[in-house]
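What you see is the complex with one protein chain gone and the rest in place.
Labels A, B and C are assigned to the chains in the order they are written; within every chain, residues are numbered from 1.
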Amino acid sequence: MSTTTSAPAGRKPSSRSFKERVDTMPRAVKIVLWVVFAVFLFLLPLLNIPFITTEGSDFGGVLFTVATYVLVALGLNIVVGYAGLLDLGYVGFYAVGAYTVGVLTSEHAHLSWVLVVPIAIVVAMVSGVILGAPTLRVRGDYLAIVTLGFGEIVRLTLVNSQWLGGAQGISDIPKPPGVELFKVPSLDWSAGVPVVDLSTTSTFLKFGINDFVPYYWLALGIIGLVLLFDILVKSSRVGRAWEATREDEDAAELMGVPTFRFKLLAFALGAAIGGLSGALFATKAGFISPDSFQLLLSILFLAAVVVGGAGNRWGVIVGAIVVGYFPERFRDFADFRVLVFGLALMLLAIFRPQGLLPPRRTVRAKRADDRQAVLEEGEASA
Amino acid sequence: MQNLIDNFFSYTITGLTIGAVYALIALGYTLVYGVLRLINFAHSEVFMYGTFAALWVVMILGGHPGAGVGQVIFWVAMMFVAAMAMSGLIAVLLERVAYRPLRKRNAPPLIALISAIGASFVLAEIMGLRSRIVGWVGLDDTLRDYVRNSRNNAGLPTIIQPQPIFTIGGYHVTNVDIFVIVGAIVIMVILDQFVKRSRLGRGIRAVAMDPEAAALMGVNRDRVIQVTFLVGGVMAGAAAVFYMLKIGITRYDAGFILGVKAFTAAVLGGIGNLRGALLGGFVLGLAENYGSAVVGSQWKDVVAFVLLVLILLFRPTGLLGESLGKARA
Amino acid sequence: MRSTLKFAVPLAVAALALGACGTKGGDTTTPAASGGAAACGNYKIGMFGALTGPNANLGIYIQNGVNLALDDYNKKHADCKVTLENYDSQGDPTQAPALAKKAIDDKKVVGIVGPAFSGESKAADPAFNEAGLVTITPSATNPKLADNGWKTFFRALGNDATQGPAAAKYIKDTLKSTKTFVIDDASEYGKGLADIVRQDLGSQVVGNDTIQQKQTDFSASVTKVTSSGADALFFGGYSPEAAPMIKQLRDAGWKGTFVVADGVKDQSFIDNAKEAAEGTIITCPCVPPDVAPAFQAAYKAKYNEDPNTYSGEGYDSATILLDGIAAGKDRASMVDFVKAYDKKGVTKQLKFDAKGESADIKVFAYKVENGKIVSVGEIK
């Protein structure tokens, strides 16, 4: 994300870090940059930028998928990155959110979408508490296998419960109510230069069957809210308690942190965001079945968080984009997609173990460590 | 429930056979976890390669049903040799490529898990794409029988015809059942003795107990880790042979679920504990079978995981506790 | 943070440079179009299904059939060839909608063979319906698909509701089974089919079980089957599970008849179950290949193997669309053309009823004999 914003600043060579440079910018410039960036994200599916736009699959649809990955990664980051709990069954919460929407809007009731989404969040959160309460006392590695089991239990329950639609899944999930405000035209690059194409448009917030862009906009808005939530909570007592627990659980407890309670909180919040993401997915897909909630997805989610840099919200967003976007962009690899993905994971782990965009603390620590190493080597003064 | 009572021995014996396979795979998880504190997520693939090696060697030797005893013994022996060699090799390779570079860089454990997941994908996909790969080298016609429909099942001819040996509670225990259960226990005992008595085994225990102290005492940690992977791989190879004899069919993604089950078995018994792996494997195999009998086979995996959660709630270190480092192993 | 910045600029430049290439590449398709005759529409048909990934086999069998039909067409119409556009969903309903949109946006695509599975059909068909792009599925057998009122939905084979009763009838009348055990794999296809069989067989069903897909160890099911004394077992599911299941049943000494449906009508079942597959009865709403020897010969010549599951349906589905193109139909008029279609295909008389279902469904029974699937006649 920040890669894109860095482009204008990147022209003047400087030894200062990007972060410092942004920090020292006048407030007005910062706001303008952010607005430009937000507008760019908003228009992205319609710009049809060559090379970036996926050839094999609809770009709006792909962007929506990437957006759900981003949302999931933000939620999982609270669990894995902040609280340090290894969760291999996150897809379970994603499924709970999606199925809550499916059951309450189509299968067994016909409640309004606006009402159902908060319910889905709450149900996912409750399922997080139910899973976490007995298992968060066990050790980290055990937690991994227990959560993995949870993901499978959820999927198998979906397959085998006729009440939940069984293997057939749930179809005819209604679209959210929309308001038709204005049309946004797209760009056409077929002449080599961008031309505004007024015949291909997306209507701002009309949730149709064949236009995924409004769903992407919806997801973008929700990501914004979740990010804000993440920033606010992380920079409070709660965030500090999570980090302390991750760093040294016993010491944290002896400093008055009720670690179990905070771990459970992280689990519940993570689950809630996973549920929200699942609810969005169900809304857009209109049809859900257990096939969409395979165990593999949990692993992809975790990969997104770790590849990006667990603990850094911007990092995990980058990770989610990598995991969600690249397989679609490089559909030509077709059969080799999983193979290439596996290789990429290994290479990343070996050559960039801290993730693509590690948390600032790691960077800071590394810098300080380097300084220390220089000091230790000889008389060289810093 | 009535069905379970009526066919109790049938469910028990078949549960023990699959449990034996779980136990042997679980050993690989337990050993590696003991020395590295790492879930070797790709161990399931090590097993899967073993099943293919066992299958291919029988195909090369022209194995077929109804052969004489001597020939069958030869085939089975070759299955063991091939599967153990293949799995051992893959396991060592895995350690070299996916874990050692990370260890040298002191990467956090989570990263090792990601590397393991990556390696698992790569290994499974190479097997799943083997037809394409041999196609590139132009061997697809020669190797047609070995690679065709590489995303599909691959089946072993029934080289040992199951023969009822004796009957217990209405269930005819076959030669294959006995071979698998007894074979697995014998292999476990050998491993147990190896770890307890041999120099390398002591090294494994020393590293598991305290890596730094072991290094100070002159134990070559890298070598010990390599041996640990090798031993785990060889055990997975043995499991692969038993699996092929009992189930008879494998596939490029056959390892995944089995790996998860075996890891569950390892945790169930107390990870890091060799005897725990054996016990965990058998308990899991039985629980799954009994559970399937009572609530239906579709809940098999659910039974396994619920059992795991229950055990961890009441015995957080598994049935026998964790102890590769401690002398009990 | 700093390193990100260093990469940012070159990346942006690279993106632009490559982007330019991409655009040029896109351009070449337009001039190429002028190569044909003036009236040529450069139409495409789409193949929608799993072509890669774990479920790819079925998709590839269909695609082989479709390619054969295209070869036939393009030989006859060398001046105005039709090309195939692949939409590889990997059988995943999550990927299906975005692919459907891509097909819809490509105005050259006049019809789709697929989607291959029921799940992806549910996810993608509403979009096709809205866009008026015709789909003929050669393999999705969920009966409910036809009940959605999609005017673009056509199915070139019988659904589970036609096959289930035939399988039950065969078990009852021909096998004269009195004790039947029914197993399904909890999949949409397998469970749907097995439930119909259970219902039709009524009290002669002595036991039920449900397994999981990708399961390999069936010891619990085997015990249930053997202890029930069943003389026949119906399994609703696919060959990856059917093969180890019958193998383990035979190993346990079970002697009854194994009855399965078209999901198992696949050479890989025999390749893997080997001796254990012998005598298995397979029901299928597909005409035996000897009905259309020319197709079989052509397929064998091109792919060096016998036509596999749904290859014929794939061929037929594509043929309908290609006939439409030959008749000068475009995307909008294709729906009515397909609706009115009535010709003999390689699998059956190709004709659809008001809901888009095949009007002429015959279910045949096949038997595994000496490692081959041979027809034992229609189930009437």
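What we mean here is this: a residue touches a chain if its C-beta (ideal position, glycine included) is under 8 Å from a C-beta of that chain, and two chains touch if they have at least 3 such contacts.
Everything that follows uses one rule, which is that contacts and distances are computed from a predicted model.
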Given "LacF_1 protein", "ABC transporter ATP-binding protein", "NADH-dependent phenylglyoxylate dehydrogenase subunit alpha" or "PTS system IID component (Man family)", the protein name in the UniProt record of the chain not shown would be "ABC transporter ATP-binding protein"
Across the complex, visible chains touched by the hidden chain are A
Among A:V126, A:I209, A:V233 or A:L343, contact with the omitted chain is made only by A:V233
Of A:L104, A:L265 or A:L357, the residue touching the omitted chain is A:L265
Interface residues of chain A toward the undisplayed chain are 229, 232-233, 235-238, 240-241, 243-244, 247-248, 250-259, 265, 269, 361-362, 364-365, 368-369, 372
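Convention: only the chains that are shown with their structure count from here on.
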Distance in whole angstrom between the CA centres of chain A and chain C is 35
For chain A, residue numbers touching 2 or more other chains are 156, 159-160, 335, 338
Listed in rising order, chain C residues that touch 2 or more other chains are 53, 56, 186, 210, 212
Interface with chain B, chain C side, in the complex: residues 53-54, 56-57, 186, 209-212, 214-224, 226-227, 239-240, 243-244, 247-248, 251-253, 268, 271-276
Chain C partner, complex, touching residues on chain A are 2-4, 6-7, 9-11, 17-19, 49-52, 55-58, 60-62, 64-65, 156, 159-160, 166-169, 171, 189-190, 192, 208-210, 212, 281, 284-289, 291-292, 328, 331, 334-335, 337-338, 357, 360, 363
Chain B partner, complex, touching residues on chain A are 80, 86, 134-135, 137-139, 141-142, 144-146, 148-150, 152-153, 156-157, 159-160, 299, 302-303, 306-307, 310, 335-336, 338-339, 341-350, 353
